[in-house]
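Removed from the display is one protein chain of the complex; every other protein chain stays in position.
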């Protein structure tokens, strides 16, 4: 199933009642497109519990977890904790929270043991290929220079997406590949699907929208049209 | 008022139902010693909401916040978020999550604007003196080599505590000084108060105890006796 | 004696023959203003040996050292090493290489034992005050937003400099205070001295100059005029 992943980041709308309102609108779209589009919500750590309790049709992933076991790690967020709070998956290595390679490998092993899904971000096709060796469930290709610009990678650098797809598929047939960075409109989503990816990772386009629910619905609609 | 601060770290008991059970016992002690001992609970980020909702007599502080503003900071935990989740204060610069000096200064300014209390950890009297220039509400002196050992700084290195008190008091009359690292028993708490500090910061002594409530009560009792 | 400190950073001119040419011009100025202006050169780690061998009238400081002892620390640069290569001092905590507070304290202790001079950078008057508790030989106040802009802090934010001087002097009478960030011309140097600091920390104004020697001479001349 095609994926619409929404990264809340730490925007003003990412927590509290404003976040909850976006979550409810997203979950309504997830219900409407049930079986066609998988909506994945990525709230900040402090909001995972509240968001998990508020959704019925969407998945909740953490934006990041720290590469540590349980124990004496003051101030860290572990995979066990986000699972306990209700997340069923984790994103790691976003360009705003990159990890070392050994840390990515450590967290992916741990997530497998805990039964958490995994989404790993990559900045180039080569990095995406290296990550696909580590067998995450999903990976997102996001050239960092386009993040937050409103210029979709699918238009500005379509070859980054297509080369990623071909390099990753040489190594890994199963990983779900998402297009990120600059995805703003339904057309951008369509382009991402047409380039061979199985969904999108968005942030500001939803979190800073006047009408987030409308954007989520438009993107879901585009996924359905492009994928059939 | 004298302070008993309990750092949950990322122990197995730091989240979920096990955490909630410790929280309830701590809050019962906070009620009993109301006006005599201030109990400060420091749960992990994902648990702040749940813990805040569960307490009536204790304060809830975050174990750490990241030195960023709201915006495009995937995977970060901001001061605004922990406040929204119910924390009324933040700890920073614990030895397991040290910060740069400019970051400590940034976070303290931000906390002041948001009306959050602040507790900053220091590893030496000299660092404690430098931190006291930045005017946090509380600071904890914790020689890292004693953390988690069960060997209390108040016994192993009492001069670290007394030199900290005298160096800090030259600069800052108001900051509440806590003793941390290795505090395990009521006697350790007594020693910490006798050395001139206004409370203790503990972690494993409570979080790994067979009967956490009993330990919290014993420590509170020692605070009351030593401070009167 | 007033100080003209030149941070080579990692500019194209910071290493090899281009660096050596700047070093020789700087040392000629150091000779000319001997007893009036102290020239401190800060080459990158790989160039300390070559630069130290090439100067007779200037001091050579490292741009940074890592907060580790000798031992198994692959890829680190220790205080012992830069001393061996010929440096007589170290700068730390530049805005492009900030350190944690405990690390600053650790390195300053170590430098004292090794007989190395120390220069610590600060971004705000408050941070400068905190650093002055730790007793470095010199500190530089550099608002990071002005670094490399050509807009001198002494013009854009003179109050940052004067408040730094007054806050630091409450705590520490001995530390040499330098003005950094955006210092480009002899006039900027004059302003820095008039505001109460004992010299300047410059980088691009020299390292990217058509005629670095001329700039160094002009700045030295301004120091002499302003300080008499």
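Note that the chains take the letters A, B and C in the order they are written out, and that residue 1 is the start of every chain.
Definition applied: a residue touches a chain if its C-beta (ideal position, glycine included) is under 8 Å from a C-beta of that chain, and two chains touch if they have at least 3 such contacts.
Given the structure is predicted, the values throughout are model-derived calculations rather than measurements.
Participant: Using the contact definition given at the top, list the shown chains touched by the missing chain.
Facilitator: Taken over the complete structure, the missing chain's partners among displayed chains are A, C.
Participant: Can you work out which residue in A:32, A:126 or A:211 touches the chain that's missing from view?
Facilitator: Here the residue in touch with the unshown chain is A:126.
Participant: In the complete assembly, which of A:134, A:163 or A:209 touches the absent chain?
Facilitator: Candidates A:134, A:163 or A:209; residue touching the omitted chain: A:134.
Participant: Could you tell me which of C:54, C:85, C:116 or C:215 touches the chain that is not displayed?
Facilitator: C:85
Participant: Even though one chain is hidden, which residues of chain C still touch it in the full complex?
Facilitator: 7, 9-12, 14-16, 44-50, 63-64, 68, 70-78, 80-82, 84-85, 91, 94-97, 147-148, 203-204
Participant: Contacts of chain A with the missing chain: which residues?
Facilitator: 93, 95, 98-105, 122-124, 126-127, 129-131, 133-134, 171
Quick note on the criterion: only the chains that are shown with their structure count from here on.
Participant: Should the pattern of chain-chain touching be classed as line, ring, star, complete or other?
Facilitator: line
Participant: Regarding the chain A and chain B pair, does the interface count as same (over half of residue numbers shared) or different (under half shared)?
Facilitator: Same: most residue numbers at the chain A-chain B interface appear in both copies.
Participant: From the C-alpha centre of chain A to that of chain B, how far is it in Å?
Facilitator: Once rounded, the distance between the two centres reads 35 Å.
Participant: Can you pull out the residues of chain A that are in contact with at least two other chains?
Facilitator: Touching at least two other chains: none.
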